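A single protein chain has been removed from this complex, and every other one stays in its place.
After this line comes subunit A, so read on.
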Amino acid sequence: MAMVQITDARKSYEGGFEALRGVNLSIEQGEILALLGPNGAGKTTLISAICGITQPTSGLIQVGGHDVVRDYRKARALVGLVPQEINLEPFAKVRSTVEFSRGLFGLKRDDALIERILRQLSLWDKRDNSVRELSGGMKRRVLIAKALAHEPRVLFLDEPTAGVDVELRRDMWDVVAEMKRDGVTIILTTHYIEEAEAIADRVGVINKGQILLVEEKASLMQRMGQKTLRIELTDPIDAIPSSLNEYALIRAEDGGLIYTYDTRAERTGIGRLMADLSEAGLHVRDVSTAQNSLEDIFVGLVAQQEDAA
């Protein structure tokens, strides 16, 4: 059974704005799901509805088989949340605020666990500092520490690496990877496609309150991915011979050619292209291919929805 099961979730805010328009999503235990979507897509609203911060207007949301509205105690006990905004009490001490988070879940104090979490997030040296004395990246780590303090089985990270430098981002990815090893299910939202590419098992794309797609990262990139073939010629050309028009080739700066093809297509047309090239008297010196990034896929999907609307 899925760890998080969302069935036709809708959310209308006061004033009638519909931020979630029938979301269906199923997240398996132990996987990392990256939710990609532009600003205002409904990522935070979706997470808020799962975690109990906002009431879904309709639909069913279950965590670990427990309805998050009716069975909120059991559902929320499983969930840790790292919010998008840095919401911290400025005068609280690092360690005490993390201990408080554990206490709120009704759990017994566990100094060893808190120490391990703080060390893992490189906050141990700052344990007796107050929050306002920390840098922005450290504050974000405090938020993560608070979310981990009750040993959640499902962790939501709402743009955990926004405004965080590269090194820290890698640290966070390490933490996420370690949690995954412990079997924790992780859902993160991000604007950084590289982040999804780097750590997610599956990628979901959300826009205007609807999930456009959820797919294995690898198969997604393969299925949707377009590849480009760069062809280096022995004798660079100034113009593309008209006999090659059907291939929609682009002349590269070095006088070579660029061919774009769809890996989904039954035939990529590469063999025929090669034959037609020699027919046209062009000699191929070297070829290389490049896969399109998730970013291109993502932009393409959102544009499609926009066109459909």
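The definition used in the following text is that contacts are C-beta pairs under 8 Å (C-beta built on N, C-alpha and C of every residue); 3 or more make two chains touch, one makes a residue touch a chain; residues count from 1.
Note that contacts and distances are computed from a predicted model.
Refer to UniProt and select, among "Probable glycine dehydrogenase (decarboxylating) subunit 1", "Cell division protein FtsX", "Inner-membrane translocator" or "Transport permease protein", the name of the complex member that is left out.
Its record in UniProt gives the absent chain the protein name "Transport permease protein".
Touching the absent chain in the whole complex: find that residue among A:62, A:101 or A:185.
For the chain that is not drawn, the touching residue is A:101.
May I ask which residue of A:2, A:77 or A:287 touches the chain that does not appear here?
A:77
Give the residue, chosen from A:85, A:125 or A:279, that touches the chain omitted from the document.
Only one of A:85, A:125 or A:279 touches the chain omitted from view, namely A:85.
Looking at the full complex, which residue from A:22, A:38 or A:52 touches the chain that isn't shown here?
Only one of A:22, A:38 or A:52 touches the chain omitted from view, namely A:52.
Could you list which residues of subunit A touch the chain missing from the display?
Residues in contact with the chain left out: 13-14, 51-55, 72-77, 79, 81, 83, 85, 87-90, 96, 100-101, 103-108, 146.
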